[in-house]
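Omission of a single protein chain aside, the complex is shown with its protein chains in their original locations.
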Amino acid sequence: MKLFNETKSKIIGLFLKENLKFTLISIFIGFLIGSITLAVAGFNPFRAYAIMFSGVFGRLNYIAWVIIRSTPLILTGLSIAFAFKTGLFNIGAEGQFIIGALVAALAGYFIQLPAILHIPVVILLAASAAALWGGIAGYLKAKFGVHEVIATIMLNWIALYLTNFVVTLEAVQRPARPVSHNIQPTASLMFFQQWKVTEEGRAWLLDNFLAREILRTPFNAGILFAVILAVVVWYILKHTTLGYELKAVGLNKHAAEYAGINVQKNIVRAMLISGALAGMAGAFHVLGNTQRVAILAAMEGFGFNGIAVALIGGSTAIGVVFSALLFGALQYGGTKIQLALGAPTEVINIMIGTIVFFIAIPRLIKILLAKFSKKRGEDNA
Amino acid sequence: MLESLAFIIGTTLMYSTPLIFTALGGVISENSGVINIGLEGMMTMGAFVGATVAYFTGNPWLAFLAAGLAAALLALLHAVASVTYSANQVVSGIAINFLGPGIALFLSRMFFDGATMTKPIPLGGTMPRPFHNLFIWLSENLSGTAGRMFESNSVIDLIFDQDATVFIALISVFAVWFVLYKTKIGLRIRAVGEHPKSADTLGINVTKIRYFCVMASGMFAGFGGAALSIAIVANFRQTLVSGHGFIALAAMIFGKWKPQGAMWACMLFGAANALVVFFGRAASPIQISQQLLSMLPYILTLIVLTGIVGRANAPKALGVPYEKDSN
Amino acid sequence: GATEEEEGLSMAMVTDVGGVNDQSFNQSAWEGHQRAEKELGFNVSYLESNQDADYHPNMETLMGAGNDLIWGIGFKMGDTILEAANNNPDQKFAIIDYAYGDDAPDNIVGVLFKEQEPSFLVGYIAGKMTETGKVGFVGGMEFPVIHRFQYGFLAGVAHADPSVEVFVQYADSFVDAAIGKAITKQMYLDGADIVFHAAGGVGDGVIAAALEEDKWAIGVDRDQNDLAPDNVLTSAMKRVDNAIFNVAEMLKEGNFPGGETVVIGLAEGGVGIAPTSDKHVPADLLAEVAELEKKIIAGDIVVPYSEETFEASR
Partner (left out) sequence: MKSIDFSVKAVEMKNIIKKFGDFTANDQINLSVHRGEVHALLGENGAGKSTLMNVLYGLYQPTSGEIFINGDKKDIIDPNTAIACGIGMVHQHFMLVETFTVAENIVLGMEPTKKGLLDMEKAIEDVEEISKKYGLFVDPNEKIYNISVGMQQRVEILKALYRGADILILDEPTAVLTPQEIKELVQIMRNLTEQGKTIIIITHKLKEIKEVADYCTIIRRGKYIGTVDVSKTTESELASKMVGREVIFEVEKQEKEKGKLSLKIDNLVVKNNRGIDAVRGLSLEVFEGEILGLAGIDGNGQSELIEALTGLRPVVSGKIHVNSKDITNKTPLAILANKLSSIPEDRQKRGLVMEYSVAENMVLENYRIKPFSNKGILNHEEIKAFSEDLIEKFDVRTEGPTQKVSALSGGNQQKVIIAREVTNDPDVLVAAQPTRGLDVGAIEFVHKALIEQRDKNKAVMLVSLELDEIMNISDRIAVIYEGVIVGIMDAKDANENKIGLMMAGGAEDEAI
């Protein structure tokens, strides 16, 4: 109950915060620039946004899709935000995601256990492997002073090629397909995955419109885990000695060292946790959605998009959840304007870039606001 | 044997050239105290504009310059944010990485009937190879061994018959080194990166220098992109840059923020890739899985990094916005 | 537009991550749609995918838009389409480069190409035209589709001249053009004078190398002669447009081959060598190729498409 009250007041506090105001204004400017871009390219921006809006909220299954899409972004966003809080720039969430997904696919396929055990075991294994992957960068930084930005960039590519190597192993690859075997149903997080394709399930769904709408998507339990993990991250940073130490190291490692905090250990710990979060993003993506991993021709961007998510979310746990949903909605809604208007989806990237850009410069927004309010004041006079 | 080595060297040069340009961009910006994580986005912009201008004009030099200019314009955004409005430079750089490809692909669709790739650059529109004809002439006109030295696929030919961009990149390394360490402006740039307030009290315009450096950084990243799209290949496509900008960023840090250091780091990476190609061929004495081999450049970089003792010396004021009216 | 209200059939496609104007098979697929629009009166549309995770929602979006037939362009969409087909028994689907075998639901059609057949033909040309007795093959990543190109090519070369050596190397990438260029240069250095690629963006590097070294390259998927008119000898083409048009036609005629796998080879006119081949390939050789084509169509020659079938054929 106490926790609940604190959470509530925290959320209220958040909305009163200046930062949130700047974020909202940045988002507004993002849409503004997006509409200018669309108009220049000869598309009606109002129509485009209307289509995007109904493309996101118009049907239950659209909303389900946005949530499915946002789930991994919440976690990679959390991973990066967590690292930011501890003074590290984890460009490697992408690689940790890949490793988490790979291990989840392997453990989901090879291990035979009842669902109640299988799911936690798979998640744990995936999170641990990705934690180690992130931990390598942490260790290299702590021990050898290797910049985590370089180490994680390298580890991203190594993860990609490692996945491609493992997926092509005979035991792993589905015959003649560039993908791994599907995970066992016991490891799946998709809701009613088996049942919804049975005769009975189909029949039931035919009569239940709402359930049908949602269940025609790979709607899964990942979002629940993601939100729970967001709360856990918030709790760690706010209420535990671990979070206190990690933040102290991030904010001033010299003072932390002086106060008896082991800086090296905490750098490694931070990267382990950050890696675990990104790894779980990969795991939920596999367990909830794809059910397998594929040979990767290029990075898929879950980690890189997570950077933007973390930044838009102000590197706070709650902020990340909302910004991941925004991000997911923009990406999903963006495809709709292509279908309806033939407008290029790149406009979404331009919008996201603009939002992040303005989030970087609250000062300009402040100046703009001051001008705006002054002008209004003059008008009133 | 010697030819194999020459091939590896030649391939190293080819592969590392776009990286060298881009890493040099990083060196310039970061020596003035502005983190530039947006190199990837700037490079993409350069690659697209280079290919587009080359396609429409058939003039590689114009294309090369236009690529630098376009990326410098993109960098201007980064400069406005991080110099004038004291932005968090990492955040602003990330924004550039969304904006660069976003704008490039958007424009590509406008110019090329909705395609996210340009049409192939017509013959003569790509970067010339300055020694190509000379070597042919020499091999035809010199007799005996002397002539053979310049034959196609001779050691000299394999190493030196490269796109003009390769030589421009190497010259640029020297030029950037020279400017940074031998000229007045270079001294000032480094002073601004180390201690902007000190520079300011001596009447040096910190803002101007940082603007200059960030835009020069964009220009070089644009050159890097063009070195891919109008020299190594002859078109731009969505996936052309995919990650090169980040590798260049890593190389710049790896090279301890020095132009020559960045160059060596890029070459190390290029050489690792050349080795991958070399050992990946059927005739190779060692047979390793291609996927495992592909990891080599990245693993090698990590190993070399751990072997380098001591921390890299970033400019002291790197990432710290300079604000005049504060202590 | 006015056509929206017309009582025509609708057909739409989901591209893979290359985008609709990739000058490759996504584009070809879209051209097939456009032809269906023009000649058969279909309403057509497409959705592009930016990452693998887009396939499924894109599919849903097209279903929501009320299309009669939805195409997935590329084998990567195989599972997505199967799932969608199972969940929506009334919706018709088709997919390029993927087969479901016997237990495919009957609202789904898989379209496979015999890439090995045009590869065989260009391999034959390469085997005949090489002056050094060495040719090369650059693959993107080790996918079954790419294997079909590879082994068809190997067989073609061997058919022309068993003594010709073929260098095979994979780039382990579909994007890194610089690697493609380096591999190709290496092959030329090792004595090859003709290099065939099936490597997406990596192929840009292959053709750039041919241009620079003034050697031959062989294009893939579409006629790539425009990329280097004097150096692209021929191309192994895959007429995705024809395949799509054919299936659309069947749909219109009410013979939608649901539950089946349509395999398109030379016989069906879905693959072949590039029309510009006559620019560089001597006419008599082209005549031989035409003969071979006939034999393949007749089943006299069965082109191998994998390591096992290739070994068996030797």
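Read from first to last, the chains carry the letters A, B and C; within each, the first residue is number 1.
The rule is simple: a residue touches a chain if its C-beta (ideal position, glycine included) is under 8 Å from a C-beta of that chain, and two chains touch if they have at least 3 such contacts.
For clarity, every value in this text was computed on a predicted model and none was experimentally measured.
Participant: Using the whole complex, pick out the displayed chains that touch the missing one.
Facilitator: The chain that is not shown touches these displayed chains: A, B.
Participant: Among A:Phe31, A:Phe144, A:Trp204 or A:Tyr244, choose the residue that contacts the chain missing from this document, as touch is defined above.
Facilitator: A:Tyr244
Participant: Please identify which residue in B:Val27, B:Ile204, B:Met219 or B:Ala248 touches the non-displayed chain.
Facilitator: In the complete complex, the chain left out is touched by residue B:Ile204.
Participant: Any idea which of A:Pro114, A:Pro175 or A:Gly260 touches the chain not displayed?
Facilitator: A:Gly260
Participant: In terms of residues, what is the contact footprint of the unshown chain on chain B?
Facilitator: Here the touching residues of chain B are 182-184, 186-188, 190-191, 194-195, 197-204, 313, 316, 324-325, 327.
Participant: If you put the missing chain back, which residues of chain A would it touch?
Facilitator: Counting over the whole complex, chain A touches the hidden chain at residues 239-242, 244-245, 247-248, 251-252, 254-262.
Everything below uses one rule, namely that only the chains that are shown with their structure count from here on.
Participant: Using each chain's Cα centroid, which is most distant from the centroid of chain B?
Facilitator: C
Participant: Please tell me the distance, in whole Å, between the geometric centres of chain A and chain C computed from their C-alpha atoms.
Facilitator: Taking the mean C-alpha position of each chain, the two centres sit 35 Å apart.
Participant: Would you kindly tell me how far, in whole Å, the mean C-alpha position of chain B lies from that of chain A?
Facilitator: 31
Participant: List, in ascending order, every residue of chain B touching at least 2 other chains.
Facilitator: Each of 109, 114, 239, 242, 291, 294 in chain B touches at least two other chains.
Participant: By the touch rule stated above, which residues of chain C touch at least two different other chains?
Facilitator: 142, 172-175
Participant: Which chain C residues qualify as touching chain A in the complex?
Facilitator: Touching chain A from chain C are residues 17, 45, 47-48, 50-54, 56-58, 60-62, 64-65, 75-76, 78-79, 86-88, 140-144, 172-175, 200.
Participant: Show which residues of chain C lie in contact with chain B when the two form their complex.
Facilitator: Touching chain B: residues 18-23, 27, 142, 167-170, 172-179, 181-183, 185-190, 201, 204-205, 207-208, 211-213, 226-230 of chain C.
Participant: Spell out the part of chain A that touches chain C in their complex, as residue ranges.
Facilitator: Interface residues on chain A, with respect to chain C: 55, 59, 61, 65, 68-69, 161, 164, 168, 176-179, 196-197, 216-218, 285, 289-292, 294-295, 297-298, 300-301, 331-332, 335-336, 338-339, 345.
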